[in-house]
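All protein chains but one are shown in place.
Note that the chains take the letters A and B in the order they are written out, and that residue 1 is the start of every chain.
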Amino acid sequence: MSLSNDRIKERLAERFGEQVSNFAEPYGMLTFEAPKDQNLKVMQFLYEDEELKFRFLTDLQAVHYPHLQERELAVVYHLHNLEDNSRIRFKVFTSTATPDVFTATKLFAGANWMERETYDFYGVNFIGHPNLKRILNVDEMDYFPMRKEFPLEEQTRVDKDDEMFGR
Amino acid sequence: MARPVQYNLSGETNAKLVKEGPEGLGGEGYFATSLDKVVGLARKNSIWPLPFATSCCGIEFMATMGAHYDLARFGSERVGFSPRQCDLLMVMGTIAKKMGPVLKQVYLQMAEPRWVLAMGACASSGGIFDSYSVLQGIDQIIPVDVYVPGCPPRPEAVIDGIIKIQELVANESLRRRNGERYKNLMDSYGIQ
Partner (left out) sequence: MSDHHINLPEGSIGKQTTTLNLGPTHPATHGVFQNVLELDGERIVSADSTIGYIHRAFEKIAERRPLYQITTLTDRLNYCSSPINNMGWHLTCEKLLGVKTPKRVDYLRIIIMELARISDHLICNSIVGVDAGAYTGFLYLMQYRELIYEIYEEVCGSRLTTNIGRIGGFERNFTPKAFEKLEKFLKEYPPVLREFNNMFKRNRIFMERTIGVGPISAERAKNYGFTGPNLRAAGVDYDVRVHNPYSSYEDMEFNVPVGSTGDCYDRFLVRDQEMWQSLSIIEQAYRKVQEFSGAESEVYHANIPEYYLPEKKDVYTKMEALIWHFKIIMGEIDIPPGEVYMSVEGGNGELGFYLISDGGRTPYRLHFRRPCFVYYQAYEELVKGSMLSDAIITMSSLNLIAGEMDC
(Lines give C-alpha, C1' and ligand atoms only; values in the text may rest on other atoms or scores of the structure.)
Protein backbone atom coordinates (compact mmCIF):
# COMPACT_ATOMS: atom_id res chain seq x y z
CA MET A 1 0.00 0.00 0.00
CA SER A 2 1.75 3.12 -1.15
CA LEU A 3 -0.63 5.51 0.51
CA SER A 4 -0.36 5.21 4.24
CA ASN A 5 -2.76 6.55 6.82
CA ASP A 6 -0.15 8.96 8.13
CA ARG A 7 0.37 10.48 4.70
CA ILE A 8 -3.38 11.03 4.28
CA LYS A 9 -3.51 12.62 7.71
CA GLU A 10 -0.63 14.94 6.81
CA ARG A 11 -2.23 16.05 3.58
CA LEU A 12 -5.57 16.67 5.24
CA ALA A 13 -4.00 18.60 8.10
CA GLU A 14 -1.99 20.81 5.76
CA ARG A 15 -5.04 21.59 3.64
CA PHE A 16 -7.72 21.98 6.29
CA GLY A 17 -5.75 22.68 9.42
CA GLU A 18 -7.83 22.59 12.56
CA GLN A 19 -11.13 21.87 10.88
CA VAL A 20 -10.51 18.16 10.53
CA SER A 21 -10.25 16.57 13.91
CA ASN A 22 -10.68 13.42 15.91
CA PHE A 23 -8.29 11.30 13.95
CA ALA A 24 -8.47 7.64 14.95
CA GLU A 25 -7.66 4.33 13.35
CA PRO A 26 -10.12 1.71 14.59
CA TYR A 27 -9.19 -1.63 13.06
CA GLY A 28 -6.85 -0.01 10.56
CA MET A 29 -9.24 2.41 8.84
CA LEU A 30 -8.44 6.11 9.22
CA THR A 31 -11.44 7.94 10.64
CA PHE A 32 -11.83 11.66 11.10
CA GLU A 33 -14.44 14.30 11.60
CA ALA A 34 -15.15 17.46 9.68
CA PRO A 35 -17.61 20.29 10.29
CA LYS A 36 -20.80 19.85 8.36
CA ASP A 37 -20.45 22.86 6.09
CA GLN A 38 -17.04 21.65 4.96
CA ASN A 39 -18.10 18.15 3.99
CA LEU A 40 -18.22 18.84 0.25
CA LYS A 41 -14.87 20.63 0.31
CA VAL A 42 -13.24 17.71 2.09
CA MET A 43 -14.72 15.17 -0.33
CA GLN A 44 -13.77 17.27 -3.32
CA PHE A 45 -10.22 17.55 -2.06
CA LEU A 46 -10.03 13.81 -1.51
CA TYR A 47 -11.47 13.23 -4.98
CA GLU A 48 -9.41 15.63 -7.06
CA ASP A 49 -6.04 15.45 -5.39
CA GLU A 50 -3.61 13.47 -7.51
CA GLU A 51 -2.07 11.68 -4.59
CA LEU A 52 -5.16 10.78 -2.61
CA LYS A 53 -7.47 9.59 -5.33
CA PHE A 54 -10.55 8.70 -3.28
CA ARG A 55 -12.90 8.42 -6.20
CA PHE A 56 -15.21 5.65 -5.07
CA LEU A 57 -17.98 6.18 -2.57
CA THR A 58 -18.47 2.87 -0.81
CA ASP A 59 -21.11 3.82 1.69
CA LEU A 60 -23.07 6.74 3.09
CA GLN A 61 -25.23 6.43 6.15
CA ALA A 62 -26.11 8.01 9.47
CA VAL A 63 -25.97 7.15 13.15
CA HIS A 64 -28.13 8.64 15.87
CA TYR A 65 -26.48 9.53 19.17
CA PRO A 66 -29.25 10.91 21.35
CA HIS A 67 -26.97 11.60 24.30
CA LEU A 68 -24.68 14.03 22.44
CA GLN A 69 -26.20 17.50 22.53
CA GLU A 70 -26.16 19.50 19.31
CA ARG A 71 -24.39 16.61 17.55
CA GLU A 72 -27.01 13.92 17.54
CA LEU A 73 -26.95 12.81 13.93
CA ALA A 74 -23.67 11.69 12.40
CA VAL A 75 -23.50 11.23 8.64
CA VAL A 76 -20.71 8.78 7.88
CA TYR A 77 -19.00 8.52 4.50
CA HIS A 78 -16.79 5.58 3.53
CA LEU A 79 -14.49 6.36 0.61
CA HIS A 80 -12.19 4.04 -1.25
CA ASN A 81 -9.12 4.66 -3.38
CA LEU A 82 -9.31 1.81 -5.88
CA GLU A 83 -5.83 2.25 -7.32
CA ASP A 84 -3.83 2.34 -4.11
CA ASN A 85 -6.37 0.25 -2.22
CA SER A 86 -6.88 2.42 0.80
CA ARG A 87 -10.07 3.20 2.62
CA ILE A 88 -11.05 6.15 4.72
CA ARG A 89 -14.06 7.06 6.81
CA PHE A 90 -15.20 10.51 7.69
CA LYS A 91 -18.07 11.81 9.72
CA VAL A 92 -19.98 15.04 9.93
CA PHE A 93 -22.17 15.74 12.91
CA THR A 94 -25.36 17.73 12.89
CA SER A 95 -28.13 18.36 15.34
CA THR A 96 -31.69 17.12 15.10
CA ALA A 97 -33.02 20.67 15.23
CA THR A 98 -31.33 21.70 11.97
CA PRO A 99 -30.30 18.47 10.23
CA ASP A 100 -29.05 20.10 7.03
CA VAL A 101 -26.05 18.66 5.24
CA PHE A 102 -24.84 19.39 1.73
CA THR A 103 -25.50 16.67 -0.78
CA ALA A 104 -22.72 14.66 -2.41
CA THR A 105 -24.70 13.78 -5.54
CA LYS A 106 -22.79 16.15 -7.82
CA LEU A 107 -19.57 14.41 -6.97
CA PHE A 108 -20.78 10.83 -6.72
CA ALA A 109 -23.88 9.78 -8.65
CA GLY A 110 -24.19 6.82 -6.33
CA ALA A 111 -24.92 9.06 -3.35
CA ASN A 112 -28.41 9.76 -4.65
CA TRP A 113 -30.27 6.82 -3.20
CA MET A 114 -27.96 6.46 -0.24
CA GLU A 115 -28.92 9.97 0.85
CA ARG A 116 -32.58 9.25 0.27
CA GLU A 117 -32.26 6.22 2.52
CA THR A 118 -30.53 8.33 5.19
CA TYR A 119 -33.29 10.91 4.94
CA ASP A 120 -35.93 8.19 5.17
CA PHE A 121 -34.48 6.65 8.29
CA TYR A 122 -33.04 9.61 10.17
CA GLY A 123 -34.49 12.77 8.75
CA VAL A 124 -31.22 14.27 7.56
CA ASN A 125 -32.08 16.98 5.06
CA PHE A 126 -29.61 17.00 2.19
CA ILE A 127 -29.45 20.44 0.63
CA GLY A 128 -29.37 20.34 -3.13
CA HIS A 129 -30.55 16.77 -3.55
CA PRO A 130 -32.54 16.35 -6.78
CA ASN A 131 -35.26 14.12 -5.40
CA LEU A 132 -35.31 13.93 -1.61
CA LYS A 133 -38.24 11.76 -0.71
CA ARG A 134 -38.74 8.50 1.10
CA ILE A 135 -37.38 5.46 -0.58
CA LEU A 136 -37.91 2.37 1.53
CA ASN A 137 -40.77 3.22 3.85
CA VAL A 138 -44.32 4.09 2.87
CA ASP A 139 -44.65 7.66 1.67
CA GLU A 140 -47.25 8.57 4.27
CA MET A 141 -44.99 7.83 7.21
CA ASP A 142 -44.51 10.93 9.28
CA TYR A 143 -41.65 9.94 11.54
CA PHE A 144 -38.07 8.78 11.03
CA PRO A 145 -38.03 5.18 12.21
CA MET A 146 -34.35 4.48 12.83
CA ARG A 147 -33.99 7.17 15.46
CA LYS A 148 -33.53 5.67 18.86
CA GLU A 149 -36.74 6.99 20.38
CA PHE A 150 -39.00 5.02 18.10
CA PRO A 151 -39.85 1.38 18.75
CA LEU A 152 -39.20 -1.52 16.46
CA GLU A 153 -42.59 -3.16 16.54
CA GLU A 154 -45.82 -1.83 15.23
CA GLN A 155 -47.70 -0.39 18.16
CA THR A 156 -51.24 -1.17 17.04
CA ARG A 157 -50.88 -4.90 17.26
CA VAL A 158 -53.39 -6.50 19.61
CA ASP A 159 -52.58 -10.18 19.39
CA LYS A 160 -49.22 -10.21 21.11
CA ASP A 161 -49.13 -10.95 24.80
CA ASP A 162 -46.48 -8.69 26.32
CA GLU A 163 -46.01 -10.89 29.35
CA MET A 164 -44.95 -13.84 27.28
CA PHE A 165 -42.60 -11.80 25.15
CA GLY A 166 -40.76 -10.40 28.08
CA ARG A 167 -41.55 -6.75 27.52
CA MET B 1 -33.30 -58.48 -19.36
CA ALA B 2 -36.91 -58.12 -20.32
CA ARG B 3 -39.35 -59.69 -17.92
CA PRO B 4 -41.91 -62.17 -19.27
CA VAL B 5 -45.03 -60.47 -20.54
CA GLN B 6 -48.24 -61.02 -18.64
CA TYR B 7 -51.61 -60.67 -20.22
CA ASN B 8 -54.60 -59.77 -18.13
CA LEU B 9 -56.99 -62.23 -19.74
CA SER B 10 -59.14 -63.09 -16.81
CA GLY B 11 -60.63 -59.66 -16.30
CA GLU B 12 -59.97 -59.81 -12.57
CA THR B 13 -57.71 -57.11 -11.29
CA ASN B 14 -56.64 -55.99 -7.85
CA ALA B 15 -55.79 -52.49 -8.88
CA LYS B 16 -58.43 -49.82 -8.70
CA LEU B 17 -58.35 -47.62 -11.72
CA VAL B 18 -59.62 -44.45 -10.09
CA LYS B 19 -58.01 -44.23 -6.68
CA GLU B 20 -60.20 -41.69 -5.00
CA GLY B 21 -63.22 -41.69 -7.15
CA PRO B 22 -66.38 -40.13 -5.79
CA GLU B 23 -69.12 -42.37 -4.48
CA GLY B 24 -72.00 -42.99 -6.75
CA LEU B 25 -73.80 -45.56 -8.76
CA GLY B 26 -71.92 -47.03 -11.64
CA GLY B 27 -72.28 -49.65 -14.20
CA GLU B 28 -71.35 -50.57 -17.69
CA GLY B 29 -70.64 -47.27 -19.44
CA TYR B 30 -72.23 -44.90 -16.93
CA PHE B 31 -71.50 -43.43 -13.54
CA ALA B 32 -73.98 -41.38 -11.56
CA THR B 33 -72.84 -39.08 -8.82
CA SER B 34 -73.53 -35.57 -7.65
CA LEU B 35 -72.40 -32.68 -9.82
CA ASP B 36 -70.18 -31.00 -7.29
CA LYS B 37 -68.15 -34.16 -6.82
CA VAL B 38 -67.44 -34.39 -10.53
CA VAL B 39 -66.65 -30.71 -10.77
CA GLY B 40 -64.43 -31.00 -7.71
CA LEU B 41 -62.58 -33.93 -9.19
CA ALA B 42 -61.98 -32.07 -12.40
CA ARG B 43 -60.98 -28.84 -10.70
CA LYS B 44 -58.63 -30.30 -8.16
CA ASN B 45 -56.36 -31.85 -10.75
CA SER B 46 -55.91 -28.71 -12.78
CA ILE B 47 -55.21 -25.90 -10.39
CA TRP B 48 -53.36 -23.07 -12.07
CA PRO B 49 -51.31 -21.17 -9.50
CA LEU B 50 -50.33 -17.53 -9.53
CA PRO B 51 -46.94 -17.32 -7.85
CA PHE B 52 -46.87 -14.05 -5.98
CA ALA B 53 -43.23 -14.41 -5.05
CA THR B 54 -41.65 -11.60 -3.12
CA SER B 55 -38.63 -13.07 -1.42
CA CYS B 56 -36.79 -16.22 -0.35
CA CYS B 57 -39.83 -18.47 -0.52
CA GLY B 58 -39.99 -17.61 -4.20
CA ILE B 59 -36.69 -19.36 -4.77
CA GLU B 60 -37.98 -22.46 -2.99
CA PHE B 61 -41.04 -22.28 -5.22
CA MET B 62 -38.75 -22.24 -8.24
CA ALA B 63 -37.10 -25.37 -6.84
CA THR B 64 -40.53 -26.95 -6.35
CA MET B 65 -41.46 -26.24 -9.95
CA GLY B 66 -38.15 -27.67 -11.12
CA ALA B 67 -37.67 -31.23 -12.22
CA HIS B 68 -36.62 -32.60 -8.85
CA TYR B 69 -39.79 -31.83 -6.89
CA ASP B 70 -42.03 -31.37 -9.87
CA LEU B 71 -45.21 -29.53 -9.02
CA ALA B 72 -46.52 -30.01 -12.53
CA ARG B 73 -47.54 -33.59 -11.85
CA PHE B 74 -50.31 -32.24 -9.60
CA GLY B 75 -51.84 -30.36 -12.47
CA SER B 76 -50.05 -27.07 -11.94
CA GLU B 77 -48.11 -27.22 -15.16
CA ARG B 78 -49.08 -23.75 -16.25
CA VAL B 79 -48.24 -21.04 -13.79
CA GLY B 80 -49.82 -17.84 -14.90
CA PHE B 81 -49.18 -14.28 -13.93
CA SER B 82 -52.48 -12.90 -14.94
CA PRO B 83 -54.94 -12.98 -12.02
CA ARG B 84 -57.92 -13.45 -14.30
CA GLN B 85 -56.68 -16.81 -15.49
CA CYS B 86 -55.53 -18.37 -12.25
CA ASP B 87 -57.22 -20.28 -9.48
CA LEU B 88 -54.71 -20.35 -6.70
CA LEU B 89 -52.91 -17.30 -5.35
CA MET B 90 -49.70 -18.53 -3.74
CA VAL B 91 -48.29 -15.74 -1.63
CA MET B 92 -44.64 -16.50 -1.07
CA GLY B 93 -42.49 -14.24 0.96
CA THR B 94 -42.75 -11.25 3.22
CA ILE B 95 -45.51 -8.81 2.48
CA ALA B 96 -44.57 -5.34 3.65
CA LYS B 97 -47.14 -2.69 4.35
CA LYS B 98 -46.19 -0.98 1.11
CA MET B 99 -47.02 -4.14 -0.80
CA GLY B 100 -50.32 -4.81 0.97
CA PRO B 101 -52.57 -2.78 -1.36
CA VAL B 102 -50.91 -4.41 -4.36
CA LEU B 103 -51.66 -7.87 -2.99
CA LYS B 104 -55.25 -6.93 -2.28
CA GLN B 105 -55.61 -5.56 -5.79
CA VAL B 106 -54.31 -8.82 -7.28
CA TYR B 107 -56.69 -10.83 -5.10
CA LEU B 108 -59.65 -8.70 -6.16
CA GLN B 109 -58.83 -9.21 -9.79
CA MET B 110 -59.00 -12.97 -9.51
CA ALA B 111 -62.17 -14.63 -10.69
CA GLU B 112 -64.20 -16.93 -8.46
CA PRO B 113 -63.57 -19.72 -7.48
CA ARG B 114 -60.25 -18.69 -6.03
CA TRP B 115 -58.10 -20.08 -3.26
CA VAL B 116 -55.17 -18.59 -1.38
CA LEU B 117 -52.12 -20.42 -0.07
CA ALA B 118 -49.84 -18.57 2.32
CA MET B 119 -46.39 -20.06 1.93
CA GLY B 120 -43.79 -19.48 4.53
CA ALA B 121 -43.72 -17.95 7.96
CA CYS B 122 -43.69 -14.37 6.69
CA ALA B 123 -46.89 -14.70 4.70
CA SER B 124 -48.62 -16.66 7.45
CA SER B 125 -47.84 -14.41 10.37
CA GLY B 126 -45.06 -11.97 9.68
CA GLY B 127 -42.33 -14.52 10.32
CA ILE B 128 -39.15 -13.43 12.02
CA PHE B 129 -39.77 -9.80 11.05
CA ASP B 130 -41.72 -8.29 13.87
CA SER B 131 -41.16 -4.73 12.73
CA TYR B 132 -43.05 -1.60 11.87
CA SER B 133 -42.97 -2.15 8.14
CA VAL B 134 -44.02 -5.78 7.77
CA LEU B 135 -47.61 -6.92 7.57
CA GLN B 136 -48.00 -9.55 10.28
CA GLY B 137 -49.64 -12.17 8.12
CA ILE B 138 -51.57 -11.75 4.92
CA ASP B 139 -54.77 -12.86 6.59
CA GLN B 140 -55.07 -9.31 7.79
CA ILE B 141 -56.03 -8.27 4.27
CA ILE B 142 -57.20 -11.34 2.36
CA PRO B 143 -58.82 -14.61 3.43
CA VAL B 144 -56.39 -17.53 3.37
CA ASP B 145 -57.22 -21.18 2.81
CA VAL B 146 -54.00 -23.04 3.58
CA TYR B 147 -50.94 -21.94 5.52
CA VAL B 148 -47.63 -23.67 4.88
CA PRO B 149 -45.20 -23.00 7.72
CA GLY B 150 -41.44 -22.99 7.33
CA CYS B 151 -38.70 -20.53 6.65
CA PRO B 152 -38.59 -21.36 3.82
CA PRO B 153 -40.79 -24.45 3.74
CA ARG B 154 -39.20 -27.45 2.10
CA PRO B 155 -40.58 -28.29 -1.34
CA GLU B 156 -42.20 -31.37 0.16
CA ALA B 157 -44.09 -29.10 2.54
CA VAL B 158 -45.25 -26.94 -0.35
CA ILE B 159 -46.52 -30.02 -2.14
CA ASP B 160 -48.30 -31.03 1.03
CA GLY B 161 -49.97 -27.62 1.07
CA ILE B 162 -51.03 -28.05 -2.55
CA ILE B 163 -52.52 -31.45 -1.73
CA LYS B 164 -54.52 -29.88 1.08
CA ILE B 165 -55.74 -27.25 -1.35
CA GLN B 166 -56.73 -30.08 -3.65
CA GLU B 167 -58.79 -31.63 -0.87
CA LEU B 168 -60.49 -28.31 -0.26
CA VAL B 169 -61.20 -27.91 -3.95
CA ALA B 170 -62.55 -31.42 -4.31
CA ASN B 171 -64.93 -31.14 -1.37
CA GLU B 172 -66.24 -27.67 -2.02
CA SER B 173 -69.93 -27.33 -2.54
CA LEU B 174 -71.00 -25.53 -5.69
CA ARG B 175 -73.17 -23.14 -3.71
CA ARG B 176 -70.46 -22.11 -1.28
CA ARG B 177 -69.43 -18.92 -3.01
CA ASN B 178 -72.98 -17.62 -3.11
CA GLY B 179 -73.82 -18.49 0.45
CA GLU B 180 -74.31 -16.32 3.51
CA ARG B 181 -71.20 -17.45 5.36
CA TYR B 182 -68.87 -16.71 2.49
CA LYS B 183 -70.44 -13.31 2.05
CA ASN B 184 -69.86 -12.54 5.71
CA LEU B 185 -66.24 -13.62 5.37
CA MET B 186 -65.71 -11.29 2.42
CA ASP B 187 -67.41 -8.43 4.23
CA SER B 188 -65.10 -8.83 7.17
CA TYR B 189 -62.22 -8.10 4.82
CA GLY B 190 -64.04 -5.29 3.10
CA ILE B 191 -64.24 -7.13 -0.22
CA GLN B 192 -67.38 -6.98 -2.31
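The rule is short, and it goes like this: a residue touches a chain if its C-beta (ideal position, glycine included) is under 8 Å from a C-beta of that chain, and two chains touch if they have at least 3 such contacts.
Here the structure is a predicted model, which is why all the values come from computation and not from measurement.
Student: Of A:20, A:42, A:114 or A:132, which residue touches the hidden chain?
Tutor: Counting the whole complex, the residue in contact with the absent chain is A:114.
Student: Which residue numbers on subunit A touch the omitted chain?
Tutor: 26-27, 29, 31, 55-59, 61, 63-64, 76, 78, 82, 85, 87, 89, 108-110, 112-114, 117, 121, 134-138, 145-146, 152
Student: Please identify, in ascending order, the residues of subunit B that touch the omitted chain?
Tutor: Looking at subunit B, the ones touching the missing chain are residues 51-56, 58-63, 66-68, 79, 81, 93-94, 96, 98-99, 102, 106, 128-134, 151-152, 154.
By our rule, only the chains that are shown with their structure count from here on.
Student: Help me check something: in the complex, which residues belonging to subunit A touch subunit B?
Tutor: Spelled out, the residues of subunit A in touch with subunit B are 136-138, 145, 150-154, 157.
Student: Subunit A touches which residues of subunit B in the complex?
Tutor: Those residues of subunit B that touch subunit A are 97-98, 130-133, 136.
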